[in-house]
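One protein chain omitted, others in place.
And then chain A:
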Amino acid sequence: MKLIVFCLFTIYCCSLVKASPMERKKLQEVLRELKMLKRDFPNTELMMNTPPKDIEDCCCLTALTCFRETLLQQFGISGKYQKKLYKSLNHTLTISGLNFCNTETSTTNCSTCHSHPKEKASEFFNRLESLVQRGLSRIN
C-alpha cells in the first residue's frame, strides 16, 4: 500500500515538472486559433460583453470563463475555428496557465460576465489576446 502511494506521488510530481512547457504550448495554440478566428471574422462591429482591460490577477480565471461563454453564446461552435478555440479555452492546461492567483479569497470580488459593458468584437478579441499573452509572459 505504501509503495503504491509512493509511486502515485512520484508520478504526480513528475507531471508538475513537465507542466510549464505544455502550458506554454497550449497557450501558444490558443493564440494561433484566436488569430485565425480574428482574420476570418466577418462582423467586427458586433457588441459583446467584454471583461475589462485591467483584470486583477485573481480574476483572470473568471475573465477567461466570461470570454469562453460569450464566444459560445454569440457564435456557437458550428464554425471550425470557433469550435477549436472554445475547446482550447476550456482545456485544463489553459486554465492552469492563466491562473495567476496565489490567494483563495480574492475570487469573490470579481465582476460577473453580464456586468461587463459591451464592446465591439475587435476589442473583445484584443482583450482575450492580451490575457493569453499575459499568461505566456509569466511562464518560464
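Following the convention adopted for this analysis, a contact is a pair of C-beta atoms (placed from the backbone, for glycine too) under 8 Å apart; a residue touches a chain by one contact, two chains touch by 3 or more; residues count from 1.
Here is the rule we go by: contacts and distances are computed from a predicted model.
Trainee: Which listed name, "WD repeat domain 54", "tRNA (adenine(58)-N(1))-methyltransferase non-catalytic subunit TRM6", "Fibronectin type-III domain-containing protein" or "Alpha-1,3-glucosyltransferase", is the one UniProt assigns to the chain that has been left out?
Mentor: "Fibronectin type-III domain-containing protein"
Trainee: Which candidate, A:Leu46, A:Leu93 or A:Ile139, sits in contact with the chain we can't see?
Mentor: Residue touching the chain left out of view: A:Ile139.
Trainee: Tell me which stretches of chain A touch the chain missing from the display.
Mentor: Residues 24, 27-28, 31, 53-54, 56, 100, 130, 133-134, 136-140 of chain A touch the chain that is not shown.
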